[in-house]
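Some notes on the structure that comes next.
Our next item is subunit A:
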Amino acid sequence: AEDPIKVGILHSLSGTMAISETALKDTMLMLIEKQNAEGGVLGRKLEPVVVDPASNWPLFAERARELLEKEKVDVIFGNWTSVSRKSVLPVVEELNGLLFYPVQYEGEESSENVFYTGAAPNQQAIPAVDYLKNELGVERWVLAGTDYVYPRTTNRILETYLKDQGVADADIMINYTPFGHSDWQSIVSDIKSFGSAGKKTAVVSTINGDANVPFYRELGNQGVSASDIPVVAFSVGEQELSGIDTAPLVGHLAAWNYFMSVDNEANYDFIDAWVEFKGDEKAVTNDPMEAHYIGFNMYVEAVKKAGTTDVDAIKDAIIGVAVPNLTGGIATMMPNHHITKPVLIGEIQDNGQFSVVWETPSTVAGDAWSDFLPGSKDLISDWRAPLRCGNFNVVTGKCGGSAEVASN
Partner candidate 1 sequence: MASSQTWLLRPLQERSTQIFLGVLFSALIVVTFLHLFMPQDSALHVSAYTVTLLGKYLCYALLAVAVDLVWGYLGILSLGHGAFFALGGYAMGMYLMRQIGDRGVYGDPVLPDFMVFLNWDTLPWYWQGFDMAWFAFIMVLLAPGLLALVFGFLAFRSRVTGVYLSIITQALTFALMLAFFRNEMGFGGNNGLTDFREILGFNLRSDATRLGLFIATGIALAIGYLICRGIVTSKLGRVSVACRDAEARTRFLGYRVERVQLFVFVVSAMLAGVAGALYVPQVGIINPSEFSPLFSIEIVVWVALGGRATLYGAVIGAILVNYAKTVFTGVMPDAWLFALGALFVLVTVFLPKGIAGLLQKRRKAKDEDTTTGQEATA
Partner candidate 2 sequence: MLKIQKLNQYYGESHTLWDLDLDIPQGQCTCVMGRNGVGKTTLMKCIMGEETTSSGSIEFAQDVELTKKKIEDRSRFGIGYVPQGRQIFPLLTVEENLRTGLAVRKDGSKKIPERVYELFPVLKEMKHRRGGDLSGGQQQQLAIGRALVIEPRLLILDEPGEGIQPNIVAQIGEVIRKLIEEDGLTVLLVEQKLPFARKYADRFAILDRGRRVAEGRVEELSDQLIKKHLTV
Partner candidate 3 sequence: MSMFEQLTNRDRVFEFLAPAASPVDVRHGPILYLEDVNVSFDGFKAINNLNLTIDDGELRCIIGPNGAGKTTMMDIITGKTRPDTGSVWFGSRHNLLTMNEPDIASLGIGRKFQKPTVFEALTVFENLELAMAADKRIFPTLTAVMKPEYRDRIDEVLEMIKLKTLRDKPAGILSHGQKQWLEIGMLLMQKPRLLLVDEPVAGMTEQEMERTAELLTSLAGKQSVVVVEHDMGFVRSIARQVTVLHQGSVLAEGSMDQVSNDPEVIKVYLGEEA
């Protein structure tokens, strides 16, 4: 038989990020196992190469280099945080690798070697705000986030967006907290008083990871219910909820491109496979897992289409590849290396699942460069010939500098 196709899996299995990333590693193993059971790709088996970057950002780069240079993997699926992706980026560009990144992020990036299968801000944040405004009549906004780049950027985009829509400065409250913040008493109290000004108020939360549990607990204890001040979160999924007593949270919202509760046969099959793979009836699925599902299938399709695992061939072949997602739609790889996704708004239920209350009529294509940031509204990304540029400035008609070096 031919050499197997080596699939690098670059997710933290220890340290603070393990909590989120281990499931993604397992997802990849499951997908690979299944693909191999179906005979692999092009008659070649797939072989997973798992490494542990241990939630340590420089280690992500080192491991990526190891995967590409020593293990000579054909493709890498990995990373969760933006900082880890930023750390890996120069390495995959230098060594011309392929990276599938499965998590929602702040956008403002488009690399020839990276495929962004998670949501860009226009695939999550903006539709969620639209929903709150149009369906719930929200007029006052609390933008609460963990103090790092993803929330900062998202909030900046949302702030511009809201102001463009005529929301006054006084109706926007922005609050940042450190990672792992666990004492939300005074912030929740502030939100409460901000919300008692007579206008419908909502919280847009980009609070990350572990800080959420104490946040929601405090909301519950201070009696802030979803009917008073709903919270819509961008980083709280089924996995996070599985560690929370959801009773006080019922009715709060989240915006994602996938929910485990979506009523769809493909989804049910995926869940069944996952439960079986984990051997745990209670195992949950979530949005980044779906992103890996899509990314993996896209890669497989692209390999079939190109007839090779050659990186440059894949890069050309994959644009336009369309595979079904788990919510009944189709995900297509766009020329800017982002994909099309439906946007779903779900309300938290007492069983730790989301019930979908709203969704976009059709899928939305990911936008690498936000239209609501002054520095990037003129930029577009298109990796097809002849443009082949991740940051083409439509005003100046020039491609930004990074591409030149990348192709050096």
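Selection rule: all candidates are chains of the complex that A comes from, given by their letters.
One rule holds in what follows: contacts are C-beta pairs under 8 Å (C-beta built on N, C-alpha and C of every residue); 3 or more make two chains touch, one makes a residue touch a chain; residues count from 1.
Everything numeric here is computed off the predicted structure, so don't read it as measured data.
Visitor: Touching subunit A in this complex, which is it: 1, 2 or 3?
Guide: Candidate touching subunit A in this assembly: 1.
Visitor: Can you list the residues on subunit A that touch candidate 1 in the complex?
Guide: 13-14, 50-54, 56-59, 61-63, 65-66, 69-70, 81-83, 86-87, 89-91, 94, 108-109, 147-149, 152-153, 156, 176, 178-179, 373-376, 379, 390-391, 393, 398, 400-402, 404-405, 408
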